[in-house]
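Let me begin by handing over the structure; questions about it come next.
Apart from one protein chain that is not included, each protein chain of the complex appears where it belongs.
By letter and in written order, the chains are A and B; residue numbering begins at 1 in each of them.
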Amino acid sequence: MLFVVKIYLELLCFLKNSTIDTMYNVKIEQFEGPLDLLLELINKEKMDITNISLAQIADQYLDYLENKEDINIVNLADFLTVAAKLILIKSKALLPLLDLSNEEEEEIFDLEKQLEEYRKFKLVAQEIEKIYNNDRQSFSRDNFIEIEPQFAPPEGIGGKELAEIYNNILGQIPVFEKLEEERIIKVISLRERIDNLKEMLSHKAEINFSELVKKGSNRVEIIVSFLAVLEMVKRRIVVVEQGEIFHDIKFKKII
Amino acid sequence: MEKEKIKSIIESILFARGEEISFLQLAKTIEIKKSEVISAVDELIVQYQEGKKGFGIIKNGENIQMVTNPDNAQFVERTIKKNLQETMSRTALEVLAIVAYRGPVSRADIEAIRGVNSSFTLRNLLMRGLIIKSTNENDQRGYLYNISSEFIKKMGIGKIDELPDYEGLSKDKRVESIINLNVEK
Partner (left out) sequence: MEKEKIKSIIESILFARGEEISFLQLAKTIEIKKSEVISAVDELIVQYQEGKKGFGIIKNGENIQMVTNPDNAQFVERTIKKNLQETMSRTALEVLAIVAYRGPVSRADIEAIRGVNSSFTLRNLLMRGLIIKSTNENDQRGYLYNISSEFIKKMGIGKIDELPDYEGLSKDKRVESIINLNVEK
């Protein structure tokens, strides 16, 4: 449960630091992916890609996710995975004594490198666009234009074979809309989670965070739950408390 | 314009175009005098002959066309023959099957169904006489493709709709959805 504790530490810091004027300073627009958004935030602050800068923009990143009206974005899972890493980075920045596992250290390091890498390709993509759209380009000839067609049928291919091949092609046609639906179903959206928590709190006065995330939770779901709790604290629906540092987080309904 | 530049442009145009083109049209395209075109072409012909290059330019009245050097004919024929004798690739068979069940079908639709560009494959199937193309009334730039009557005969059927499960396969919903998806995007 160490991860949950870290989330909680972050939760406290976040609540202390967040003020209204920092909430809406990211223009809500469509970012294709989490790295896109992160880069935009870093560029806006004119910072280099370092742990420190990532820790600084972690709040803005989370704000963006929270305030996104249409939370059922296709790549919510991708956004949330990065959110988890940012929380880790910020926890570490605020609590230097916090001991991270090798795996967690690596994750932080990876995010930094990934961002650097992505930034390079974004820049070079702009160069490519310029070259692609300039007037210089080559043309080739159609193949064998000057040659008259000669009947050369493939051996052993008749109706039965063509039907088989065609059936195969049909089977490989991707169904994009369905794929996207599946992805959305897999991730519980933030709003759903909030409703879900409210529902739970209407039966119970107090819930442990561990209860919330135990059944088949992956990191993404833990993060969604965390964001949901965060949102509810902000809206003063619940209060959060933790007895001691490694104890479970409890939250209670405000009556 | 410099003569060397004119020659270079003429080479490019003749190469890419394939079909013959008139001196006048070349002059208009390059925005120079017809006499300049004629003189540049004459120089190119001499250069190709003296340099024993792989191509040449043939004149037909007011029209010219770039062709391969007849001295290399046996090698060109060998390439063509190899191409025809080669067993057909999986890609080619797939495009053939799509034309069979969906014909008359546009290149754009074939590409949407397979998710891969198919222009060279279509040319190869045309060259093998397995498919034929006709102009698309809805799209001036594009063509529609059908199975050739020779290949229909070769398969031992009288009409294309005698293919196995033609009714069901030719109207499969998955195809409609992917074609529509690409229209939207």
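Details
Assume a residue touches a chain if its C-beta (ideal position, glycine included) is under 8 Å from a C-beta of that chain, and two chains touch if they have at least 3 such contacts.
In this text the structure is predicted, and so the values were computed from the model without any measurement.
Within the whole complex, the absent chain has one touching residue among A:135, A:148 or A:199, and that is A:135. Contact between chain B and the absent chain runs through residues 4-5, 7-17, 21, 25, 29-30, 52-55, 66, 68-69, 71-72, 75-76, 78-80, 82, 111-112, 115-117, 119-120, 123, 141, 182, 185. Residue positions on chain A in contact with the hidden chain: 32-36, 74-75, 78, 82, 109, 113-114, 117-118, 120-122, 124-129, 131-132, 134-147, 174, 176, 183, in rising order.
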